[in-house]
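The other protein chains are all here in position, but one chain of the complex has been omitted.
Lettered A and B in written order, each chain numbered from 1.
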Amino acid sequence: MSGAASFLRNAWFMAGWSHEVGDALLRRRLLGDPVLLFRKEDGGVAAMIDRCPHRFAPLSMGTRSGDTITCAYHGLSFEAGGACVANPFSDKLPKASLRTFAVAERDGIVWLWPGEADQADEALIPDFSALLVESQGEPLTGLLPMNAPYEFGTDNLMDLSHIEFVHKGSFAGRGVIFAGKHEVVTEGTRLRSNWWMPNVPAPGHTYGIYPPDMQTDHWLEMRWDPPASMLLEIGACPAGGNREGGVIVQQAHILTPETAETTHYFWATTRPAPSNHEGDRMLETLMGQAFREEDKPIIEAAYANLDGADFWDAGPISLQVDGGGTRARRTIQKLLKEEEAAS
Amino acid sequence: MSGAASFLRNAWFMAGWSHEVGDALLRRRLLGDPVLLFRKEDGGVAAMIDRCPHRFAPLSMGTRSGDTITCAYHGLSFEAGGACVANPFSDKLPKASLRTFAVAERDGIVWLWPGEADQADEALIPDFSALLVESQGEPLTGLLPMNAPYEFGTDNLMDLSHIEFVHKGSFAGRGVIFAGKHEVVTEGTRLRSNWWMPNVPAPGHTYGIYPPDMQTDHWLEMRWDPPASMLLEIGACPAGGNREGGVIVQQAHILTPETAETTHYFWATTRPAPSNHEGDRMLETLMGQAFREEDKPIIEAAYANLDGADFWDAGPISLQVDGGGTRARRTIQKLLKEEEAAS
Partner (left out) sequence: MSGAASFLRNAWFMAGWSHEVGDALLRRRLLGDPVLLFRKEDGGVAAMIDRCPHRFAPLSMGTRSGDTITCAYHGLSFEAGGACVANPFSDKLPKASLRTFAVAERDGIVWLWPGEADQADEALIPDFSALLVESQGEPLTGLLPMNAPYEFGTDNLMDLSHIEFVHKGSFAGRGVIFAGKHEVVTEGTRLRSNWWMPNVPAPGHTYGIYPPDMQTDHWLEMRWDPPASMLLEIGACPAGGNREGGVIVQQAHILTPETAETTHYFWATTRPAPSNHEGDRMLETLMGQAFREEDKPIIEAAYANLDGADFWDAGPISLQVDGGGTRARRTIQKLLKEEEAAS
């Protein structure tokens, strides 16, 4: 992939939500490259470079018949495995095939492995089954564009203390106070950034379940796997009570580089209570608004404010709460060096 | 000219249709440089760099008196030959002149020679007199902008098999089938890319003359001269009949680089039958639509899909039908090398 030096290759990147990939030819730029995604007749997902090897037209402008894609420019056809299977001008097929990608589908997520397919170990896919709550059906999901490198989103998510400042208008509206205990735990290449805030007013996600003035124990537990796949548990229970009986929401925050400077931000959330139409719309609105009106402007402004300088070269000062984001950046750097050494 | 390394200089480039160049000061970017065009009082065309040598204002923002152009910024005046003929601040004229270009006008086309004027041999101008059909008056003409290097347009035009795929909505609507014989002929620096398709349903250009279900012999004969001046004869006659008595249309497809990444696409066509207002409007609509809605989107998408990579570096696979475009690219490369060697 272009920009290979700056992106991991041997890692699972989220390419989309399962429900986004259907019969239609979906073009999505991932790690700088145009990728064509569609659902095959056998139900699996096909992923290939969205560029005909003949005269480079996007195959997504072409047509589909079964699992065969025909280029809109000169009619070469390719099957989902990348092989050229028809040349309208000759019985001789050109010796060329499309680059394809290993893909896997789990927990409603389409994962793509940009590196060598034979290294694509599905056992490495982080578990997001927590999103699937049997009584609720599908989680609420979204995809938001972000004009900043994906690491700037990781920084944001791995330090949730920004909620108190950035999300004054949404999540922080109920008085969350980041006065509790924060710890960052390293487990191999996995990181955990956990907040434990005992005896605080009921946080926003308990709206309609706990009275606003009720004292609760509140936790935010973020699990990070490279490159930027995060699962967040948001919980609260009566102060001093049992966490298991509390109000718990599971969220996915997964970032995939679109280009070196832009990011696909995929989010999902379970519901604090059984699904109902009105509650779902409110929750979707809140999630989108929190990102679009609060996170996105400041993340993008901060990145733009570097005027092209490298993050580390700009000499950021580090606070204790930055541990998660900083370790995530360091882990990616370490994995990139390992990939370079191996190649 | 800027970008000299990538454009031929000792060649005739189309600067515009004759009817475009009149009394007004026309600025047109050609081969990366801003060029000022206007029609002199003697009827000839003046072409000069559209940049005052004093403080670089575009002369096209200035005023014209006779064949003298006065800069809008500080009032220096230049005659059509490029000499400075008035300085409002001194009787002493600055020792500076504008770069001018050799121009020639033939067959309703203004040709410009970006190289040294003394090498501008008018005998090298390709003949487009086929556009001038005595009974018809002026051919229909147009100019369309294309966001891709001009060679991408050449590829498109030298391989007309794309009609079957790209022009489903326009030219190909009558069932042209590229099942005939295709040959590419080299005549010095001239190329011919010819299709001969015997016994096919009457092609689109015979609309209203031949019944749609009539069998015809159909030909498409493209003549290419460097840099990208193409004359296309589209013909059809009753199957097994005499070509001379058939329905024949002559078209110009001439590409001039605006910049390294953008192109002026000039087109013209004669009519299949005597000129009439309704038929002309239909034909103009069809030509513009075929380019804007069919060729242009896919050519521009294909170029953009290279993400800045060089065409050859991207390793295009070659089909038999690509012979014309490929030889055209090779011919340009050869001529560029000769120019470099000579300078």
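By our rule, a residue touches a chain if its C-beta (ideal position, glycine included) is under 8 Å from a C-beta of that chain, and two chains touch if they have at least 3 such contacts.
From a predicted model like this one, the values you see are computed outputs, not experimental measurements.
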Chain not shown: contacting residue from A:66, A:188 or A:315: A:315
From A:260, A:306 or A:335, residue that would touch the chain that is not displayed: A:306
Per the touch definition above, residue among B:9, B:54 or B:329 touching the missing chain: B:54
Interface residues of chain B (partner: the chain not displayed): 2, 32, 34, 50-58, 61, 71-76, 87-90, 94-96
Sites on chain A contacted by the missing partner chain, in the whole complex: 155, 159, 161-162, 164-166, 178, 297-298, 301-303, 305-307, 314-322
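Going forward, only the chains that are shown with their structure count from here on.
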Centroid distance [mean C-alpha coordinates] between chain B and chain A, Å: 48
